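Removed from the display is one protein chain of the complex; every other protein chain stays in position.
Labels run A and B following the written order; every chain starts at residue 1.
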Amino acid sequence: MREKTGMKIAVIVLCIFMVFALSGCLGGREINDLEIVIGIGVDKDEKTGNVLVTAQIVRKQAAGSSPGSDGGGDEKAFWNVSSVGGSIFEAVRQMTHKTGNRLFVSHNQVVIFGNDVAAEGLQSYIDFFLRAREMRPTVLILVAEGRASDVMDAKPETEKFPAMNIAKLVKTYGFTSHLYKVNMKDFASCLMSATTASFAPLISVTEDEGSKDVYVPGMAVFKNGKMVGKLNHDEVRGVLWVLGKVKSGVITVPSPDGKGKAVLEILETKSKAMPEIKDGKIIIHVMVEEDLSLSEQTTAENLATVSAFGEIQDASEEVVRQEIMAAFKKTSELKADIFGFGEMLHKKYSKEWKSMKDNWDDIYPTIELDIVVASRVVTSNLLRNPPSPKEGDK
Amino acid sequence: MIFLLLIYALIFVITAPGLIKRKEWREFAAFLVVYAIAFALGLMYVLGIPIPSPMRGLQYLISDKLGLKYPQK
Partner (left out) sequence: MNIEKGKISSSQILFLLAGFVQGSVLLIDFTVGITQQQTWMVILAGLVITAPFILSYVALAKRFNGMNLVQINDMVYGRFLGKVLSAYYIFFLSMTLSFNILDIGELYVNFLMPDTPFIFLLAVFATVCAYAASKGIEALARVSHLFVVTEIFIIVSTFILLIDQMDFSNFLPLFELPFIKIFQGIHILSAIPYGETLVFLMIMGRLNNTGRMVKYTFGGLLIGAMSLFIVSIRNTAILGKTQTIWTSASFQSIRLIDIGTVLTRMDFLIGVAQTVLIFFKCSLFFYALVTALSQLFGLKSYLPLILPLAGIEVILAATVFQSPVDHAMITQNAGIIYSAPLMYVFPPLTLLIAKIRNLPGQERGGGR
């Protein structure tokens, strides 16, 4: 009997205790208290030389309203807060002076580094974005051509938030393959490599009758985290050809009769790059295969013939070759191994690699590229012949 | 502190009466020994007295004295 009551009391006390100990965690935050951040910009503060962090926060009421009502009023659905600190983490925490709640960065889409920060070197700024618990490694990284805070202010036409708009711009790189999507993990991976240079999309703002538009003019090239140069659209595509990441795009070649242009859409590509060391010289064999479609032609002559296709194919192969060589030339000047040739050699020839690793900067421009392109025009879309007088007369 | 006392009281109440009732003295003795050690450790933790860690002792013996360790990078 005594034992039974003893046990009963013990069980009751235990249950009460468990209610306190097990009902959820202490780290819970209510949605109203969250400052949801969707974009972060990092600049250098002109006055003090410290870090200026701009966070784009979602404004709750405006975000909840339907998209249609957005066009009428000028109410911004977002809020760009900035704060200055000695380091990124400090600046982020200091923001609570203005926002009252800690920033909730798990939904962050992009991190934009200002031009001055990129030129100084991202190594000292990137640690926070990888180490912080709430940050995700899938965040996209970009470099602004001016100040990141300006880019984040540009209100887009079809999206409510500039940060989402920018993320969308980068994610849809496949349409032109003139830029490439780089997330934090990829960037960190390149930083950790002794030889590979990393790149990130550039973003800039143009003013057009009072409304600002953001667009991506190319990509920035980094060496050891410092921005050393830029690649324009064609050069970027040259890099992507070698990496095998071209999804779609437009190639324009002069038409065989010389009177106009043939415009081709890239449908599918495959590429392989293999390193080889022959007689002390490094050769990289690049093989590219592409399927094209004839999307537009400006001459009256019918290009949908076997011979014309043959000439168009040769011409487009030449275009691809030019793009790759242009990319290689630019990066040779910058001594930045964007293609990852160093790592390719590392994987295949690890013994020779050890001796080459340290003067890779000098060895890289001496690499010989052996480019073989095979293109195929597979369709001429809806027209068999162009609408021109010659055809009509028949 | 309160939690510590509560938990240990609970442990005692759950196990001890059964043992005494069934006159399992040997078990009760072993229980008391382990219980005392646990309570002492818990008390030291709550009061902030540093508890010597056995692994540090082992580390000292094995790695520093005998030198058996792998090269650090």
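Assume contacts are C-beta pairs under 8 Å (C-beta built on N, C-alpha and C of every residue); 3 or more make two chains touch, one makes a residue touch a chain.
Values in this document were obtained by computation on a predicted structure and should not be read as measured data.
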Chain not shown, its touching partners among those shown: A, B
In subunit B, positions touching the absent partner: 7-8, 11, 14-15, 18-19, 24, 26-28, 30-31, 34-35, 37-39, 41-42, 44-45, 50-51, 53-56, 58-59, 61-63, 68-71, 73
Missing-chain contacts mapped onto subunit A: 21-22, 25-27, 106, 130, 133, 136-138, 185, 188-189, 192-193, 346-348, 350, 353
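Heads up, the rule we're going with is that only the chains that are shown with their structure count from here on.
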Complex interface listing, subunit B residues touching subunit A: 3, 6-7, 10, 13-14, 17-18, 21
Residues of subunit A that touch subunit B when the two form their complex: 2-3, 6-7, 9-10, 13-14, 17
